[in-house]
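The complex appears here minus one protein chain, its other protein chains still in place.
Then we have subunit A:
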Amino acid sequence: FGYVGVLQEENVEASEGQRNVLNQLRDWDLWGPLFICLSLAIILSLRAPTKQTSHVFTTVFVVMWIGSLVVTINAQLLGANMSIFQSLCVLGYCVFPLTVSALTIALLRVTWLGMLWLDLIWLSIGFLWATRVSSVFVGQFVKKERRLLALYPVFFFYLILGWLILLF
């Protein structure tokens, strides 16, 4: 599915479509990640209990930006020479599938499909999709021996976001 390849291959080869996308993302911009972050935070905070709306918003916002920053710095410390903003851009755009699954969960809660284990399915689809491109992006800059060290925070980051989505 791509993960095993990323961990084991010498040089990470992005597929054709992925390479196009990553090349276009070289012209980084932080507007997309800002809107994705805002929409995720709004979706989650609207479903939160009334007293906690601002807390949820702050948590999601902070987790997303500080988490991306930490993942980037970690990868840079492991020897990847990518620019901070480019990595923030890619990681931010990769939160989009998680936003979609959060929206799906929120919409389905009011219907009979709104059960916990179904939420888990949507969430895991979003999670796998999100980590797919970002792990290719981060993995291509790091040498094979250290790739697991660089990729583990990426998984962890999206896992935390997914867990936040599940909580609310």
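The rule is short, and it goes like this: a contact is a pair of C-beta atoms (placed from the backbone, for glycine too) under 8 Å apart; a residue touches a chain by one contact, two chains touch by 3 or more; residues count from 1.
Note that in this section contacts and distances are computed from a predicted model.
A chain of the complex is left out here; the name its UniProt entry carries, from "Glycerol-3-phosphate acyltransferase", "Proteasome subunit alpha type", "AP-3 complex subunit beta" or "Golgi apparatus membrane protein TVP23 homolog", is "Golgi apparatus membrane protein TVP23 homolog".
Within the whole complex, the absent chain has one touching residue among A:Phe61, A:Trp129 or A:Phe155, and that is A:Phe61.
By the touch definition given at the top, subunit A reaches the unshown chain through residues 26-28, 31, 34, 38, 42, 45, 53-55, 57-58, 61-62, 82-83, 85-86.
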